[in-house]
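In what follows, a structure is listed as structure tokens, so that the remarks can point back to it.
Omission of a single protein chain aside, the complex is shown with its protein chains in their original locations.
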Amino acid sequence: MRKIDDIAIDMGLDPGKLEPYGLDKAKVPLDAFPNGDDKAKLIVITAITPTPAGEGKSTTAVGLVQGLAKIGKKPVLTIRQPSLGPVFGHKGGGTGGGKSTVEPAVDVNLHFTGDFHAIESAHNLLAAMVDNAVFRNSIEGFDASGVTWRRVTDAEDRGLRTIMTGGGGRLNGPVRETGFDINAASEIMAICSLAESYSDLRDRIGDIVVGWKRDRKTPVTAREINAVGSIMALLRDAIKPNLVQTSEGQPAIVHMGPFGNIAHGCSSILADKLAINCGDYVVTEAGFGADLGFEKFMDIKVRQGGPEPSLAVIVTTIRGLKWHGGVTINDMDSPNPEAVRKGSENLKNALRIVNMYGLQAVVAINRFPTDSKDEITIVKEVAKSAGAF
Amino acid sequence: MRKIDDIAIDMGLDPGKLEPYGLDKAKVPLDAFPNGDDKAKLIVITAITPTPAGEGKSTTAVGLVQGLAKIGKKPVLTIRQPSLGPVFGHKGGGTGGGKSTVEPAVDVNLHFTGDFHAIESAHNLLAAMVDNAVFRNSIEGFDASGVTWRRVTDAEDRGLRTIMTGGGGRLNGPVRETGFDINAASEIMAICSLAESYSDLRDRIGDIVVGWKRDRKTPVTAREINAVGSIMALLRDAIKPNLVQTSEGQPAIVHMGPFGNIAHGCSSILADKLAINCGDYVVTEAGFGADLGFEKFMDIKVRQGGPEPSLAVIVTTIRGLKWHGGVTINDMDSPNPEAVRKGSENLKNALRIVNMYGLQAVVAINRFPTDSKDEITIVKEVAKSAGAF
Amino acid sequence: MRKIDDIAIDMGLDPGKLEPYGLDKAKVPLDAFPNGDDKAKLIVITAITPTPAGEGKSTTAVGLVQGLAKIGKKPVLTIRQPSLGPVFGHKGGGTGGGKSTVEPAVDVNLHFTGDFHAIESAHNLLAAMVDNAVFRNSIEGFDASGVTWRRVTDAEDRGLRTIMTGGGGRLNGPVRETGFDINAASEIMAICSLAESYSDLRDRIGDIVVGWKRDRKTPVTAREINAVGSIMALLRDAIKPNLVQTSEGQPAIVHMGPFGNIAHGCSSILADKLAINCGDYVVTEAGFGADLGFEKFMDIKVRQGGPEPSLAVIVTTIRGLKWHGGVTINDMDSPNPEAVRKGSENLKNALRIVNMYGLQAVVAINRFPTDSKDEITIVKEVAKSAGAF
Partner (left out) sequence: MRKIDDIAIDMGLDPGKLEPYGLDKAKVPLDAFPNGDDKAKLIVITAITPTPAGEGKSTTAVGLVQGLAKIGKKPVLTIRQPSLGPVFGHKGGGTGGGKSTVEPAVDVNLHFTGDFHAIESAHNLLAAMVDNAVFRNSIEGFDASGVTWRRVTDAEDRGLRTIMTGGGGRLNGPVRETGFDINAASEIMAICSLAESYSDLRDRIGDIVVGWKRDRKTPVTAREINAVGSIMALLRDAIKPNLVQTSEGQPAIVHMGPFGNIAHGCSSILADKLAINCGDYVVTEAGFGADLGFEKFMDIKVRQGGPEPSLAVIVTTIRGLKWHGGVTINDMDSPNPEAVRKGSENLKNALRIVNMYGLQAVVAINRFPTDSKDEITIVKEVAKSAGAF
């Protein structure tokens, strides 16, 4: 692996301003961001609707960065940090695969630079402060029945989904029915992904609604709980993007990981803002398929201030199209052009969605050894006739 | 602040082997420990029984290191990492005070190098795996009523002390009455403080008893839950001691923070083993007073393999002795020699305890502006006649 | 009110064999049932699909008995005992209205002869014994996660719908997520309504499934819990039908009250078996409308051994048909023949259902002062053309 300082120099960053975490990871403080004209072009990687077979968006994103470097360009990758829970829950990490990975993969998949832990601490500190406010009746009209803020954990822990808290007598109150979500689903994770600066972060944290007063119409915010200062202290470092590298030594910024199902599923705006002034091309990934993640990317991340993309890549596999065409996971390996054609409707729809935003799309077929020539041909035809670039 | 690399060099460590966390913190991997003859002398800081007034053990420990440096010695400090919970619960950090602090104090008091987060993740992953084993009936004779392993959090969260988990229907089971402790009270925290190597850590983790079979006689261990590998992955970095510095630039190793009330309350054995070959003197602190923390230091940490101390320092304040002499916290500021004399029984007992272990003790009076000459004289006399060095 | 002994004599019962509860209520022991040829004709009262306006099935049933008596017949009424919960929850009792009531109405609506209390005690004793079996591991393979038997209460108590039991430490176990239903929903209530004799009751009680073993395939029954003897002791009197009278002095047997929504909603088979040999006509009521309660009456109560009906009466109101025709509850008082015609589809369907069982139906219009002549005419026409008797 290359030294992280060398990667930084390639990007035009001052290595003296980085905060190293070991020799191969570093945080980039916000005041170390280069000024510039945002001249790099942003390419967003999306896909057909996800299937159990897996399409390989992250791997394609890493591979594209490696390829751009091979032809002499200066690319930067920006992707999400994977969750710890699913790692031990055997869903696999989110650092690419094969020869196209982000390194050091083990670190990125475990504690990395502590961002997720910081978000968990901040989220749960707020929960404790909310309960304390209720316990002490410190906010007029706000009691235990009005709290909506839950807690988060990084473990896949089914027993914590619905719990009763505050047992063991009056001193342990308030008694509530609540539960834990995975910390990728924390609202604070989503906020950190969208914040543009410390002051923006502070405002967004303050605006968090933690519950409702007894009239069920008046929200209670984190600001009223007096939790903003403590949360800001806990998030001080988490907001700084993390710099690592691809397995071939191109810069990779891995920052934040809001879930695509309940949040917007993209890496942070700050990561893209950093990257856009550090090379020719920024390759980023939008979680889930074009029909969910790409729309969220455009409607949420870009509208909230993220750089505009110049091109989309729609990743597909022959296997995934077969699955959409009705083939079960056990029958993936036999050629089935008919099913591929049928399943290609999903690809067409992905192209339609991307075009709807005035953007052109390249279709990338992530090939497997079992793909037949006929099947590949079908997909190419469908893609072209549906307007692929 | 000095560069952490320079501190390392002073200690005889190869800075290239350190794992930096920013410019002023670093982890020392176990294979970077210098070989040596353990020639440094270990001084352990203890105190009279703690009072609401506070005695200042950490501040004295830092000050002693600074003083030893002033007279040309090469001292190393080893102390516990403070808990996040009490920080926000307003108990104040544990990084000394005044001109005798450990730096960067804010970092040390917050996430630091992520050790506590790693322990929390490991502890709660084990909890999730235990519940999962129960849910799936994968261990013969082990059901929900036999689980004793709880969960931990870094927040002071009274509502989580006693909870009912597994609500919301059969898929969320098992239903249990359990709760969260502060993560400084995690058995894994105590284990990490006592472990001597990765293989020792692995053995100790495997031996954790997570519950009992239906006969209430057969323990179930983390090993049987198949949790050891995942936990070891999560603790990979946490086991490495953290190097920072005092406010005057001497090396300070801050590692692990088991609570003194329910665990043994000392920094890690690995920290002392590292320090003992990196200078002339190692100054360490035993949590709580001589009657609890010092005994635990000797009976647990030293017996489990920690270096033997050469001297103890018993920290006392005039105010603390007054309190032991029956003066309330509001009347601390008026001179009261009689109360000081009465309260000195506690100091005598501290001396008796230290001597019982065949060790000599220096009494350190942590002075306050309100202390009167008479009061100081009394304490000196008592200390000497009770055998203080 | 007539003396209950005189009512009994009219029915051909030996008053010396009755068990009096005050002067106006009595239980009829099973060995006091007259032998006979079941010669009375059974008339079952049903209705259109219930509406918020209320149709008046019970009132019609009582009125029909009073009318039959007026023309010299010897009728007997058999109806359900109302639940205590809804009484205090303001749904009104179930003892008819106006001049057609069952008396003593207050008693019948409150504790009556204690049958519901006995069922509650039996149900909850079984729950306690099931939990105890789990707590003591006395049934191989049966643990807390497999219990499905809940508890019952006679109060409308929303807080008890979903509860966590077994808190407060290990001695209070097992910890379970469970809850309370209204006791009219108890399986034991349904069983008592269907049982034909003490031995049949004993068999049915023994067959109750209280949960499942860990394989989720093997049921655990009340018999295995050794609960049958105690439950039989508690139900000894509850199984005996209760004799009271209408407000005009005809015999009324009020016995059992399983809810129509989750159980079969009819008074007991034993009540009908008693009545069928005590007069010329037995008038009984099937809960809810023809599309639910009447089908349950035929498919469950009659098939399980209840006497076969000779005629059905379908109670309707102009208001109810308006409601089915789309009129809101506030606009009930203005004539609206169009809505009545539209809503009469529901009445037609009720007739269709009754006829499907090979039974003829009389349509009874429960008239209100606001009903217009036109509206009445429409209903008459619809009823006749749809095959009403």
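Letters A, B and C mark the chains in the order given here, with residues in each chain numbered from 1 onward.
We adopt the following convention: a residue touches a chain if its C-beta (ideal position, glycine included) is under 8 Å from a C-beta of that chain, and two chains touch if they have at least 3 such contacts.
Note that the structure is predicted; figures quoted are calculated from it, not measured.
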Listed residues C:M1, C:V209, C:A233 or C:I329, member touching the removed chain: C:A233
Given B:G167, B:G211 or B:G306, the one touching the chain that is not displayed: B:G167
Options C:L30, C:A53, C:I163 or C:I376, residue touching the unrepresented chain: C:I163
Among C:L30, C:L110 or C:L359, the residue in touch with the chain that has been omitted: C:L110
Contact footprint on subunit C, counting only the chain that is left out: 19-23, 27, 84, 88, 106, 110-111, 114, 117-118, 120-121, 124-125, 127-128, 131-132, 135, 151, 153-168, 171-174, 176-177, 179, 230, 233-234, 236-237
Contact footprint on subunit A, counting only the chain that is left out: 135, 137, 143-145, 162, 164, 166-170, 173-177, 214
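One rule holds in what follows: only the chains that are shown with their structure count from here on.
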Same or different residue numbers at the subunit B/subunit C copy interface, by half rule: same
Cα-centroid distance, subunit A relative to subunit B, in whole angstrom: 37
Distance from subunit C to subunit A - Cα centre to Cα centre, in angstrom: 58
Centre distance in Å when subunit B and subunit C are each reduced to the mean of their C-alpha atoms: 68
Subunit B: positions in contact with at least two other chains: 135, 162, 164, 166-169, 173-174, 176-177
